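We show some of the complex, not the whole, and keep each chain where it was.
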Amino acid sequence: MQPIPPNYMAYDRTIVVFSPDGRLLQVEYARQMVKNGSTAIGIRLPDAILLGAVKIRMPLAVAESYKKIYAIDNHVGFACAGSLADARDLVGIARIKAQVNRITYGEQISVASLTKHICDRKHLVTQYAGVRPYGVGLLVGGVDKNGPRLFETEPSGTMIEWKAQAMGRGAEKAKRVLNNGYKDDMSMEIGTKLLLKAVKAGEKSITPENIEIVVVKKNKLKKISLGKNK
Amino acid sequence: MQPIPPNYMAYDRTIVVFSPDGRLLQVEYARQMVKNGSTAIGIRLPDAILLGAVKIRMPLAVAESYKKIYAIDNHVGFACAGSLADARDLVGIARIKAQVNRITYGEQISVASLTKHICDRKHLVTQYAGVRPYGVGLLVGGVDKNGPRLFETEPSGTMIEWKAQAMGRGAEKAKRVLNNGYKDDMSMEIGTKLLLKAVKAGEKSITPENIEIVVVKKNKLKKISLGKNK
């Protein structure tokens, strides 16, 4: 993290204040929490989204319990970097939104609508006092009528759609791998290899056991490699 | 940004406080966020408004997803400079207002009424505590019964109508180009050339792929050059 010059002091202590150079420092610090998190990656394939995330290995922990990829509905999932506690809150909000959509309209929520709902919530807490920004980034991957979609949401509430994107401490290096290797027509196998390569680029001494991969298809989320999806 | 003298400290930490020289510093810092944004330009033609904006190129991003020009209704659009997250919030407010007008009065909202509604919202958050100003400038371009209209809104909530105007980091140089080149009776072709020239004046090493242009006509918004409008 670059040092904060002394005259910045005080522009960053409350959530709703601009600094003289036009920045919202609290939002930038929340982004830093995302950057401190372990790497998460999303890749769009012709008919699926690949979500991957790194988990720190904890010997006696039950692996499924600290997953970083969450199913929201049977056609969309979140990969997270940053505060897992904040992620859990947004996962809860997203699952309710998805079910409300099913009940109201009788169909799956579109991936873009779901992402917009999460971003509205993220933005709200950057403008009003009395609540802090979310310290978590989400890669929203899903498959709907428009085919596979991959969105990134970050603490400010901005949403961008990607073909492939990385978040967290290994993001810089992982993005370079993705930029060089991404192709629009990759098979599942080649896509998975690219994802693993990108993860390994940014995380030191990672082993396959520490990588969680989920394939999001039209009506199904499936965990690849270690552990069972729940 | 010009340096803030030390005795200004503390006049700029909360949103609703004047400095001794009669300035609202938080509003000025929000304006700085607008000035930090990439350039956005609007030009009034005899029967249309041209909106143009610069997008940073991100290799794997889906171009449509991080657009800086938004359709509000079929006769009005916004070009933004500054916080895209704040812009999304105002876009949502504007779209609802436009639809409510259609439902209530059975006709399109006038461009001036829509702009006034956004400016009321922008002003509100500069006077009350507990919420921060919007860090985004909008060029509102539309065509209604009064012909083509182009308004600028800035963080204080002031609204001004222009024949041609620029916002963002290249605004100074772009305005000089507009002042010299603007004519009331420009054709679409000449207007588009003027817009491109103005954009390039203020943005270094810009390529056509980084410029997004939308023509707003009586009942239609149309994207020019790269990408499709959505």
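By written order: A and B. Residues from 1 in each chain.
In this text, a contact is a pair of C-beta atoms (placed from the backbone, for glycine too) under 8 Å apart; a residue touches a chain by one contact, two chains touch by 3 or more.
Source: prediction; values computed, not measured.
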item: Full complex, copies of the single sequence (shown: 2); value: 7
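The rule we apply is simple: only the chains that are shown with their structure count from here on.
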item: Angle of rotation relating chain A to chain B [CA atoms, steps of 5 degrees]; value: 50
item: Whole-Å gap separating chain A and chain B, where each centre is the average of the chain's CA atoms; value: 29
item: Contact footprint of chain B on chain A as seen in their complex; value: 7, 10-11, 14, 16-24, 119-120, 122-123, 126-130, 151, 156-165, 175, 178-179, 182
item: Chain B residues touching chain A - in the complex, by the definition given at the top; value: 1, 4, 9-10, 12-15, 25-26, 29-36, 58-62, 64-66, 82-86, 88-89, 92, 125, 129-133, 135
